[in-house]
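Before I ask anything, here is the structure I am working with.
Just one protein chain is left out here, and the rest sit where they should.
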Amino acid sequence: MVGASAKRHRQRRRSLAAKGRSAPKPIGQALYRLVADLYPLCRSITGSGVRETLSMLRRLIELKIHQVPSGTEVFDWTVPKEWNIRDAYIRDGSGKKIVDFKKSNLHIVGYSAQVHTKLSLAELKKHLFTSPEHPDWIPYRTSYYEENWGFCLSHRQLSELRDGEYEVCIDASMDAGFLSYGECYLEGELKDEILVSCHICHPSLANDNLSGIAVAAFLAKALSALSLRFSYRFLFVPGTIGPITWLCFNEERLSRIRAGLVLACLGDSGGFTYKKSRQADADIDRAVVKVLQETGEPFEVIDFSPYGYDERQFCSPAFNLPVGCLMRTPHGRFPEYHTSADNLSFVRPERLADSFITCLAVLLLLENNKRFINLKPKCEPQLGKRGLYAAIGGGSAGKSEQLALLWVLNMSDGRNSLLDIAGRSGLPFSMIRSAAQKLGAYGLLEESR
Amino acid sequence: MVGASAKRHRQRRRSLAAKGRSAPKPIGQALYRLVADLYPLCRSITGSGVRETLSMLRRLIELKIHQVPSGTEVFDWTVPKEWNIRDAYIRDGSGKKIVDFKKSNLHIVGYSAQVHTKLSLAELKKHLFTSPEHPDWIPYRTSYYEENWGFCLSHRQLSELRDGEYEVCIDASMDAGFLSYGECYLEGELKDEILVSCHICHPSLANDNLSGIAVAAFLAKALSALSLRFSYRFLFVPGTIGPITWLCFNEERLSRIRAGLVLACLGDSGGFTYKKSRQADADIDRAVVKVLQETGEPFEVIDFSPYGYDERQFCSPAFNLPVGCLMRTPHGRFPEYHTSADNLSFVRPERLADSFITCLAVLLLLENNKRFINLKPKCEPQLGKRGLYAAIGGGSAGKSEQLALLWVLNMSDGRNSLLDIAGRSGLPFSMIRSAAQKLGAYGLLEESR
Partner (left out) sequence: MVGASAKRHRQRRRSLAAKGRSAPKPIGQALYRLVADLYPLCRSITGSGVRETLSMLRRLIELKIHQVPSGTEVFDWTVPKEWNIRDAYIRDGSGKKIVDFKKSNLHIVGYSAQVHTKLSLAELKKHLFTSPEHPDWIPYRTSYYEENWGFCLSHRQLSELRDGEYEVCIDASMDAGFLSYGECYLEGELKDEILVSCHICHPSLANDNLSGIAVAAFLAKALSALSLRFSYRFLFVPGTIGPITWLCFNEERLSRIRAGLVLACLGDSGGFTYKKSRQADADIDRAVVKVLQETGEPFEVIDFSPYGYDERQFCSPAFNLPVGCLMRTPHGRFPEYHTSADNLSFVRPERLADSFITCLAVLLLLENNKRFINLKPKCEPQLGKRGLYAAIGGGSAGKSEQLALLWVLNMSDGRNSLLDIAGRSGLPFSMIRSAAQKLGAYGLLEESR
């Protein structure tokens, strides 16, 4: 924001704050309602919970549901057996159900094997998981790739268990079946694609990642109503195995991906955190930063690291796609993360709405981030005779709109995109874009292809 | 200034402070006298005021005065009709001249059309311009490219005007004529040119830009007495249309321009502000920064933007010349800007002298900024046997002069100029230059062409 005067900066904050205030209530409610509807389902990386989730999304957007058979080889991985769970509980010596899957699907370690047996407290404890730092919360645990079974419960409850015999029952199946994922493709004028991906494998966890699912679904819905330049692909995939499977079957498409975003943890009350793509200076990285700067709110940008969400796969070295990850508070940095406290009261409609608006701004920025050629590049063209410049000269400060015209003319040498110009000028992207439109209308600018 | 010890830094400040104190009084007085002599003339982008200004400069330097006919097409622009004004006033109902062009040429909106009529206060007010934030000052306004007329006056006076009938008279002409500008070319050993440009279109405004005109004229005078390596071209041009016209008729020369400076606002009491060229890292950019660093005084460096003085034209995308702009307080950042308060008491002889010395230092740095090849590049040559190194070793600190020799030898691999070496070593350019001269005299260095 070199060169941005404090005054202009304040103005921008005001205008965005204003935009924030008028953030459409209905979209926040709709996003929240979708989160709430999806919350009770017991999702995992496979199984009926995932399919029910995809079915619900299908009511909102055109979603193609892919079914990939267990045992399919995908790069170094194998699509696992499908896991389905019907019931699970622990009864104490008196026969009382002290842990009940029906009360919270977090009680069961994901991919637990079928079991029905009695055992001592000492034996049972080997299969119990708690979060001692948060004694009232049930943690979320999985064991996808090693056969095991287990229960999660509050640490307080664990500490109150008395010696004796316990009955454990897990009525689950692990059979050849399918890995299910959803794909929504919106065809644009260009074959070049923008990718949006979110994970759909977590059970009753609201921020991680029903928030991401809801934002992605409503983005797809919003874009589907528009005439688009880029094509857009929305992926609703189980974490890790999902993108690996998709990448394995879509290698020939990858060169078309111009930008991508992994969406996660978008409903909490924190500011935005953007994790850059492995490329670090891709259009997506600069677009997100520009949009976040324009919000006037504090935000954080972190470098790529190979730990996190599915950007890990998109940014693996053979692909190195320009895919970043937008979050509010990142995974592992909020205490409620992967516990029963990441529930429906942890996410807020207005935060979901703000996340939706921000993501949409990023996508629309990319959509409009063209590169132009100044057709009168020798000196400035005479804007005044075209009515584009104040008639009375001598005033002390150029108006931002006039500055935007000058910036677009000066930088449009075919190397700089509108995003580059917005970045260097410190002016809002929308103002740069509308300057380019005006100049185009007057025949002073032409798109560079 | 990496590597510059605090001690050396203090020494430099002292020596420059000393230089400052001994800044030749006569040059400051001469600069100020020129500003004062030019102050009363009513300049605009064309007309007799401009020609009188150029005539006065011609007494000082060899100036070629170009006359470009009205109607000449220059890129996207057309040379306007020539504007000349003889008189202008407003009389109130009692016949009293309440606004009189003869008292201040700022009273008239530049390029006002001929008018002689009577009108009500309400009608008159549509043609009156004031500066409410500074109620005692007359603002400066123009309407070059849209036919109009108007008067500027103090806001206090405006607020005291009573209803009634007013007589306005503007005795001005707008006829086919000429755009006049001055060019002073100093031929050097090389055809490569250094450009210095200033605008000459403002009426009685001292800092913006009689200061620039005076500094440029005395620079031309000073250089004309020297044997020069580069050729130098000084342009005294009306803003915007002037450089556009010059650029249009000199396109084939532009590839020879190695560096350039637009000079403006050089007489006020502020520190220097340097606005970088669009290239951002051209020799001129680094030369100015180095010279300003060596002054030991605070200064500011700002990025290029396409708003400001005539660097806008020189740095338009098709030309992208290495031309920066040196100012003290930039346009629009001092309250007196474009008002009657930018008068002869706003600029000071000693500030003009300091601006002159600083600009001269920049030009001489460029003049001497050669690139050399170390002819003994394998290890250090033995400076001691040539008397270039202290005979008694073991003392704790190398003297700066010896360090300068080592820096020049080490960096002279054909890629680094003396300016590069001065920058990396943190030593004064003059010291690096004299080290190169010494090494050259001993056959250790040869100029790289």
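Every chain is named by a letter (A and B) in the order it is written, and numbering of its residues begins at 1.
Keep in mind that, in the parts below, a residue touches a chain if its C-beta (ideal position, glycine included) is under 8 Å from a C-beta of that chain, and two chains touch if they have at least 3 such contacts.
Remember, predicted model here, so these are calculated numbers, not experimental data.
Considering A:29, A:55, A:72 or A:143, the position touching the chain not shown turns out to be A:143 (whole complex).
The hidden chain makes contact, of the residues A:114, A:157 or A:316, with A:316. The chain not displayed touches chain B at residues 2-3, 374, 376-382, 384-385, 391-398, 403, 406-407, 409-413, 424-425. Although one chain is hidden here, its contacts on chain A can still be listed: residues 75-77, 109-110, 129, 139-146, 148, 150, 240, 243-244, 247-248, 251, 278, 302-303, 305-307, 312-313, 315-320, 331-332, 337-338.
Simple rule for what comes next: only the chains that are shown with their structure count from here on.
Separation between the centroids of chain A and chain B, computed from CA atoms only, is 52 Å.
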